[in-house]
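With one protein chain held back, the other chains of the complex are shown just where they sit.
Coming up: chain A.
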Amino acid sequence: MQFMLLFSRQGKLRLQKWYVPLSDKEKKKITRELVQTVLARKPKMCSFLEWRDLKIVYKRYASLYFCCAIEDQDNELITLEIIHRYVELLDKYFGSVCELDIIFNFEKAYFILDEFLLGGEVQETSKKNVLKAIEQADLLQEKTENMYHSKSFIGCKKAY
């Protein structure tokens, strides 16, 4: 996979993940072009389209479009299910996920994605294993947050 974009029905980009090196300018151009193309498509149309020398696989979940660019030999249907599994992971983590969760917790959305896909390839497909990795991190976080809150504020500051 070359990149993944999440954007709203209004065309606002909510998450972008690039697995190939591109300049910021190029990224913005691609995003603009694809958002326009995908939003112009009608609901019953097929989820795949040819774009430049890539294949675009997209799917809409409520107000959010998930859109992946894959290479010529990549499998379109399994990419659709990559999108779905990612949605399931977000859903499980946030508890019936909605667009707002991704806006306010964008960093979590990135962390979950990194556990699932790395370098554009599927790393771990087991929901349990992905969420275990994230929850472990959350535990670590809570522990440090608690330390941070329970210990004296001043003491902590001094350390830095």
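Please note the rule applied: contacts are C-beta pairs under 8 Å (C-beta built on N, C-alpha and C of every residue); 3 or more make two chains touch, one makes a residue touch a chain; residues count from 1.
Everything below uses one rule, namely that contacts and distances are computed from a predicted model.
For the chain that is left out, the UniProt protein name among "Mediator of RNA polymerase II transcription subunit 21", "AP-2 complex subunit alpha", "Golgin subfamily A member 7/ERF4 domain-containing protein" or "Nuclear transport factor 2" is "AP-2 complex subunit alpha". Contacts to the hidden chain, counted on chain A, fall at residues 13, 15-16, 19, 21, 24, 28, 42, 44-50, 53, 73, 75-78, 80-82, 84-85, 93-95, 98, 100-101, 103-108, 110-111, 114, 118-129, 133, 135-138, 140-142, 144-145, 148, 156-157, 159-160.
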